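All protein chains of the complex are present and in place, except for one that has been dropped.
Each chain carries a letter (A and B) given by its place in the written order, and its residues are counted from 1.
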Amino acid sequence: MNSREQILAKVAANQSATLSLPADVTFTPDGDVLETFKAVALAVGSKLFEVNQVSEIPGMITEQFPFAKRIVSPLPEMAVIAETDLAGINDPHTLKDVDLAILQPHFAVAENSAAWITEDRMGQRIVPFICQHLAIIVPVQDIVATMHQAYERIANADYGFGGFIAGPSKTADIEQSLVLGAHGPRSMTIFLVR
Amino acid sequence: MNSEQKEHAGLAETFNKDEDRVNWHDETLWWIRQKRDKSAHNIPEWETLRNTASAIKNHVLSNLHNYLVEFEANAKANGIIVHWAANAQEHNQIVHGILKEHGITQMVKSKSMLTEECHLNEYLAQQGVDVIDSDLGERIVQLAKEPPSHIVLPCIHKKKEEIGEIFHENLGTPAGVSDPQVLTETARQHLRETFLTRKVALTGVNFAIAETGDFVVCTNEGNADMGAHLSDVHIACMGIEKLIPKRRHLAIFLRLLTRSATGQPITTYSSHFRKPRPGQQMHLVLVDNGRSTQLGRPDFRNSLKCIRCGACMNTCPVYRRSGGHSYHSAIAGPIGSILAPNLDMRQYADLPFASTLCGSCSNVCPVKIDIHDQLYKWRQVIVKEGYGNKAKGVGLKVMNWTLSSPGAYHTAGKLGRAVMRIAPFAVNNPLNPWYKHREMPQAPKESFGEWYKKNRK
Partner (left out) sequence: MTVGLFIPCYVDQFYPNAGIATLQLLEKLGVNVVYPENQTCCGQPMANSGYEHLTGKCDELFVDNFSSFDYIVAPSGSCTLHVKEHLHAHQYPEKAKHIRSHIYELVEFLTDVLKVDKLPARFPHKVGVHQSCHGQRGLKLSQMTELVEPFFSKPLQLLNMVEGIELVPLDRTDECCGFGGTFCVAEEAVSVKMGKDRVADHIRHGAEYITGADMSCLMHMEGILRREKSNVKVLHIAEILNAG
């Protein structure tokens, strides 16, 4: 028997009689979804800006990130300030000097301010992690209350890679002192589009 | 000290020689427990989430065979290469085999308690492979040549000055620098170079979804993603108990995991890996290493529900005052104490006794493992299997007390002072561990029994 068969046989022999799967639970908390989202986003270290239209964002970015030499974004609306042909990149290492990436996730979650994004919206998988700063665009109608609603929306989507991102990368490994900017972005800026 | 002789009471006593450090360690972890409380109390449905998570995991464990088969099929269909390892050694060989195949001698690794359990780093070092741990805390203990002392906070036992010293020696920071901001920035720069130059990245797995073949990795630092997405080969290692049935079940587990661990509403990154990037190879190693044995122990199988949040350690009044290394096992604290005896009952016979059975661990556990009841049950098993002596550092007095009591009742017919005289708090001599730091209770003029005879008859 190879290890696979050996493990499966032992598991089959040792597992208990089947216990039933519990009914699905879902909760919708009281409280305003947008207000909750904003409060949690600030609490996890994100910066927030509210805009009326996406077209306002490039100008604001130029203002907020004057130091950014290399800006990337798969969004055509950002072409005025960013490289947008990311899908054509063969070697992700060439993104190592990206100062700012601007992405639009599918939606965000109020209870933890996490934004769900799949690789087709990243340009390259490494983009949201390797950039020094990350900015995301979230239309207010794309905020759901909790993770239950989040997975209802994701459902059985087909993706190669997807993830929730909540705030800048961080660590508290040294004496529990919170430091923003561990290995991923040093900051997370959220543009809420009304 | 060789590992055979290590036992919790002695290691804990050493840790307690520096009371200020014990206070600091206790306060730091208690603070995290309080953050967990605050976060949990914000979720009115918290207990329902725990019940549901527990029931889902129980269901998975009772149907693990089919879920493993389902998961494997889906992962393969997604283009992932799946391996099976019966034990730690096979796991290490599989990882090394993949590295050899690609002619690789350097690898970057994000947090994986499983690889700690398998002692992968030591194994690969012997094979001439250089592994760099990319989680900041793990990197710190790696540079210090120590194992992690906590599953979520690997260097929680180290003060920032000590970390500054380690960085000074290894990473060239100026002597005396201990500002966490500066140290973290130094590690960021140093590890960025590592991420950019390593062709193979290894990550752990927090959850694997049978229905879709997804596996989910949670980090705050982004180190798993930095490693994985820049690598030509991504190796993910997971214990066979990490499965959950459906993607939507992640809602429950991700709501619970980080709130329990650190009080954050979620980790910064919850990455769902499903297919390799074009041109990338993705390997997944499914590891048993004793889990199927534990599954066959009805009293202990539900320890496999653990999602490694670390809450039971943060709340444990013993862990907080004895430090993670006193458990001399890859996984410390209450959960480590019910997992380790399954791997080696003799070596870890002491761990189920390193507890007051206060029960706080079971109450914080997001998947409702009855940890303190299992500690009690392990004690019974360990004594019956004849490993009781190893379990008792101070040993014999306790044995005498406990063992002689039933005999004394039997012959005397009732509990007399003869029995109480050998109870630890009744022996007034300096060799008695009770008396070292505590006064004995004062003997009253008469016992309750004697009083009763005089006053109520």
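Remarks
The criterion applied here is as follows: a residue touches a chain if its C-beta (ideal position, glycine included) is under 8 Å from a C-beta of that chain, and two chains touch if they have at least 3 such contacts.
Computed from a predicted model, the values in this text were never measured in an experiment.
Partners of the chain left out, restricted to shown chains and counted across the full complex, are B.
Mapped onto chain B, the interface with the missing chain covers residues 8-9, 12-13, 15-16, 19, 22, 26, 30, 37, 40-41, 43-44, 46-47, 315, 317-318, 321-322, 353-360, 362-364, 376, 379-384, 388, 391-395, 397-399, 401-403, 405-406, 409-410, 413-415, 417, 419-420, 423-426, 432-434, 436-444, 446-453, 456.
Throughout what follows, only the chains that are shown with their structure count from here on.
Inter-chain spacing, taken between the CA centroids of chain A and chain B, is 28 Å. Within the complex formed with chain A, the chain B residues making contact are 28, 31-32, 44-45, 48-49, 51-52, 55-56, 58-59, 61-65, 68-69, 84-86, 90, 134-137, 140, 153-156, 159-160, 163, 180-181, 183-185, 188, 191-192, 195-196, 212, 220-223, 225-226, 229-230, 240, 245, 247-248, 250-252, 254-255, 262, 264-277, 286, 288, 292-293, 295-296, 298, 301. Across the complex, chain A meets chain B through its residues 2-4, 6-8, 10-22, 24-27, 29, 40, 44, 92-93, 96, 111-114, 124-126, 128-130, 146-148, 150-152, 154-156, 159-177, 179, 181-185.
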